[in-house]
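Here the complex is missing a single protein chain, while all its other protein chains stay put.
Take a look at chain A:
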Amino acid sequence: MRRCVIVDDNERFLAVARSSLERGGLEVVATATTTTEALEKIDALKPDVVLVDIALGSESGLDLVRRIVAATPSGPHVVLISTHREEDVAELVSGSPAAGFVWKADLSARAVRDVVAAGDQ
């Protein structure tokens, strides 16, 4: 598992997250700030994992997760990220087909791998 796409509407976070993940050995093949952009890039690049912010500005990250999974059921692992703590959004995460959740301040390649591994079990 090497190739990753981050979907978040905050440019600064995208930059910080990219460097954090790449240091841990995940290649960020693309970033996206909107649902449409994300779906296009995922379709074109076929990443192994997609990180999706729950709050995508006016769009819903949860919707995007559902659409990614619906489009390619055997597609990428999806991990939800948020500035909210897991405790505050647990019901949203468990209700979505995402593999799991990582708090943005704790984001690292390792955290992502752990969540995906836990979700695969």
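Keep in mind that, in the parts below, a contact is a pair of C-beta atoms (placed from the backbone, for glycine too) under 8 Å apart; a residue touches a chain by one contact, two chains touch by 3 or more; residues count from 1.
Convention: contacts and distances are computed from a predicted model.
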{"item": "Protein that the absent chain corresponds to, by UniProt name, given \"Transport permease protein\", \"ABC-type polar-amino-acid transporter\", \"histidine kinase\" or \"Carbon-monoxide dehydrogenase (Acceptor)\"", "value": "\"histidine kinase\""}
{"item": "Of A:Ala44, A:Ala70 or A:Ala90, the one touching the omitted chain in the full complex", "value": "A:Ala90"}
{"item": "Residues belonging to chain A that touch the chain removed from view", "value": "10, 12-13, 16-17, 19-20, 23, 54-55, 60, 62, 83-85, 88-92, 95, 104-105, 107-108"}
